[in-house]
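What you see is the complex with one protein chain gone and the rest in place.
What follows is chain A.
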Amino acid sequence: MSVAPRTHFLLFLISLSSRMGLSRYIEDIEAADGLYSLLSLDQKRDSEDFIFRRPLRCLDMLATDGSYTFVASRPQLACAAFIIAEPSEVISLELSDVNIDCSAGDFIKMFDGWVLKGEKFPSKQDHELPLHQRYTDYCSSPATGATSRSSQNVAMIFFRLHSADSGFTLAIKKLHNPFPCNIMSQSPEGSFTMVLPHQRKNCSFSIIYPVEIRLTDLSLGHAKSNELSPRV
């Protein structure tokens, strides 16, 4: 036999034996998952399965996108949650399912920054907005007072609930900020480059750890030289 018919004959014989083989496949019970994989990443994050949920505590620090629900088991008169994000992110807060009694003295206030021992970060000199505009009070107008967006990577929410079983849900979403101005550092080490494209403003970088800071690679627009003078 010549080569080609022999090849075909052998191939035929092999395929006869394949009838005795076993195949394996993965039985997909959840048929809907096949369509789910067609969703984009953002859609998946928004879908119910992927939202991070946990109860909110009276004193809390939040760093993760998600939905936090607070339900008062007894009167809570002094509660606050700090929210911190990466330096190049800003925080968007949204209240929902709010069940409070504003007339009884309950309040939920969102602050654009952090307040610690009476001191505000960023300070009044550094922040663009006046102090009263940095507070968003839910009780003063439930329609507009339910959402707030911070100007830097920290935000805060103060709340007071007088009666048990009152509560609310806070949704946190972090948005990208390409040129951050006032930054609160999350970690005690690392390096950060602050870029201010053609803007005249005061910016700050705060760090609440005992550290050694070194300024390098300075590039100032109109300065005569970029040398850092040793006697500063």
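The criterion applied here is as follows: contacts are C-beta pairs under 8 Å (C-beta built on N, C-alpha and C of every residue); 3 or more make two chains touch, one makes a residue touch a chain; residues count from 1.
Just so it is clear, contacts and distances are computed from a predicted model.
One chain of the assembly is not displayed; among "Glycosyl transferase family 28 C-terminal domain-containing protein", "Myb domain plants domain-containing protein", "Urotensin 1" or "Phenylalanine--tRNA ligase alpha subunit", its UniProt protein name is "Urotensin 1". Taking the complete complex into account, A:F52 is the one of A:F52, A:F179 or A:F192 that touches the chain left out. Across the interface with the omitted chain, chain A contributes residues 4-5, 7-9, 11-12, 14-16, 18-30, 33, 36-37, 41, 44-45, 49-50, 52, 55, 57-64, 66, 71-74, 76-78, 80, 82, 84, 105, 109, 111, 115-118, 135, 158, 186-187, 208-209.
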